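The other protein chains are all here in position, but one chain of the complex has been omitted.
Naming follows writing order (A and B), and every chain is counted from residue 1.
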Amino acid sequence: MDGVVLALGQGFNGLSVASLYLLAALGLALSFGLMRVINMAHGELLMLGGYIAYLVMKAVPGTAGLLLALPAAFAGSALLGAAIEATLIRRLAARPLDTLLATWGLSLILQQAARNIFGPIGVEVRAPAWMNTAVAVGPLSFATTRILILALSVVLLAGLALLLTRTRIGLLVRAVNQDRMMAAAVGVDVRRVDMVMFALGSGVAGLAGVALGLLGPVTPTVGQSYIVPAFLVVVMGGLGSITGSTVAAIILGVFTAMVQIFVDVSVAQVLMLLLVIAFIQVRPQGVLAPRTRALDA
Amino acid sequence: MLGFSKGVSRRMVVLLAGAALVSCSKDAGPVKVGVLQSLTGTMAISEVTVKNAELMAIDEINAAGGVLGRKIEAVVEDGASDPVTFSQKAAKLIESNKVVTVFGGWTSASRKAMLPVFQRTNNLLWYPVQFEGNECSPNIMYSGAQPNQQILPAFDWAVAQGYKSYFLVGSDYVFPRTANLILKTHIADRKLATAGEEYVPLGGADFSTVISKIQAAKPDIIFSTLNGDSNVAFFKQLAAAGISTTTLPVMSFSIGEQEAQAMGPQLVQGSYAAWNYFQSLDTPENKAFVAAYKKKYGAEAVVTDPMVHGYINVYQWKAAVEKAASFDPTAVRKAAVALADAPSPMGPIKFATNQSLVQTAYVGQLDAGGQFKIVSKSPTPIAPEPYDRLAFPGKTCAPA
Partner (left out) sequence: MTRPALIAMVLAVAAAAVLPFLLGSYDLNLIARFMALGILALGLVLLWGETGILSLGQGVYFGLGGYALAMHLKLSGLGPGEIPDFMVWSGVKTLPWWWQPFENPAVALIGVVAIPGLVAGLFAWMVFHRRVGGTYFALITQALALAFATLLISQQATTGGFNGLTEFPTLFGIDLNTLGAIRGLYWITLAALVGAALLLALLRASRFGTLLRAVRDGENRMRFLGYDPTPYKVAAFTVAAMLAGLSGALFTLHAGVVSPALVGVVPSIEMVIWVAIGGRHSLVGAIVAALLVNLARDRISSALPELWLYALGALFIVVVTLMPRGLAGIGQDLMARLMRKGAAQ
């Protein structure tokens, strides 16, 4: 009986971790699908969102502060993202590996800047008091904060799905995704599409930063602790696929939570990587991949 | 100037005035010492303040006339929170800068990496932080607490409070694992229960599984050897799971005044910590020390246990140099363990023959202002035991 309770509890914990991985990975997946580049400074966009939440909630505490922090973090990270896209990523568009290195350099600078501005010790985003409760269901209890973060990621996913399938910019994004040159040839301003989507993905990272701030300290390296799992989600999800990333995040989150019943967190991290390597033996194209006849996906 | 330093130095100067004059006439230039702490990287936040305390002691000594008539010149290096850098910089200080001794180190990894350098060059390191024991090198003075001066007094206190079931949670590195091994041995010895033992990677911020396991195990108290920012995540997620420090007490071994202030005292208020020094200690020596530090580094500055250890290390080195009438590391370490009891901000101290410090253990409870209310104090200063008697029977320090 205890075992069943523990497994159910871990199932919830797994989904909660998955929602964090997904929030951290969505922006990466969006821009990777579109531009084939990975922004190694993505973790610092999370960090920025966390610090913005800290500043906003210091000025306006409580629920109102949290409601204000979400759009502020989204806007702040989106702006920084747009700046990164315009100055760095665009220049390196045809060199994805060099983009990795240049954006890593940027991430070092942003981390050190945060250290100089906010200090190296983590700051605390104070959640409204009503969030420090747990919902009890029989012998299980679920932290309210984690339920809300799960809800946030579901809402975000739904919003993104609507955006991509029901709006004009979504149509353009899908067009560029399928064939960049053809889209450009028929008059789509691909550069603008790139910029808008990159900013959007960065904004989502800002929201993820708020979520992380509700569960732990915001530190100059807060992004780094979630960025590697987020990369693995992108690798496993398939080329920039939102659905694929969602499935991958759930697989990885629930898997780590379940193995943690038996092993400690460190070993669980190693097993997670082994799972990804084993997975690409079976499905190298990822959970979901667009159908294509191209050799280089 | 501080009372205790005056007491020691005046006596020594009188005793050794002749010897001091001799070495004075030989070489009147400043004597170089190394200060090696992490000024960058993850450990910088803790180590920069230790560096400040060490430099303050050096400034005070210089203002009072120096050592053996010579001014002290501090060569400051950055260990960059990286063990290999620590060993490289230690070698640089000793071999290039020709320092006569080094004050510094924080993590056990940094100390272990530096140790071969100090043995090879037969120099002397003054190490300021509590650690897991199981080491005694003649080339290191260990002023931080041994397990029997911090962890075990805290455990004794918890037993006296009637706690029977202990949950151990720590960051995944050497101190927590060794400390918990010792704790488990003592818990079993008293016929009490270890309800669980969990580790998260250094800097880890996800405690969902650990908290589920704590909820399932229902312990009486948590003993936490979590490090740094993991503490914030741990306490936050405990609170988010509806567990408060009043219903389930937490005893931490790595939260000091500085960490509490940075984390926000509300988060950790009511939890316990065990150290050999608290800023709230009500003694004239401590009040003078805290006032001097605030004067130098700002009224907002807080003082922690490792800072005071760094500070007294410098004064103990000075006293030992004067007793030995020499800067030679071998002579200094032999003189250091022969010094008399000295008053200090943390109470009377003295280096035992195993080169670790005899010191008092305290348990404090955090109040809303981020300071500790002292709830327990060892009746007398405790002699250091580098090797735990129960966990590692039969091991002792080889005579140096």
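Just so we're on the same page, a residue touches a chain if its C-beta (ideal position, glycine included) is under 8 Å from a C-beta of that chain, and two chains touch if they have at least 3 such contacts.
Since this is a predicted model, take the numbers as computed values, not measurements.
In the full assembly, the chain not pictured is in contact with A, B, by the touch criterion defined above. Looking at A:L108, A:V137 or A:A185, the residue that reaches the missing chain in the full complex is A:L108.
Within the whole complex, the absent chain has one touching residue among B:A64, B:A91 or B:L192, and that is B:A91. Although one chain is hidden here, its contacts on chain A can still be listed: residues 32, 36-38, 88, 91-92, 95-98, 100-102, 104-109, 111-112, 116, 224, 228, 231-232, 234-235, 264, 266-267, 269-270, 273, 276-277, 280-281, 284, 295-296. Seen from chain B, the chain kept out of the figure touches residues 39-40, 77-78, 80, 82-85, 87-89, 91-92, 95-96, 107-109, 112-113, 115-117, 120, 132, 134, 172-174, 177-178, 181, 199, 201-202, 392.
What we mean here is this: only the chains that are shown with their structure count from here on.
With centres taken as mean Cα positions, chain B sits 39 Å from chain A. Residues of chain A that touch chain B in their complex: 2, 5-6, 9-10, 13, 16-17, 20, 119-124, 126-127, 131-134, 141, 143-146, 212, 214-217, 219, 221-222, 225, 257, 260-261, 264-266, 269. For chain B in complex with chain A, the residues that touch the partner chain are 42, 44-45, 172, 198-201, 203-206, 208-210, 212, 215-216, 228-229, 232-233, 236-237, 239-242, 259, 262-264, 266-267.
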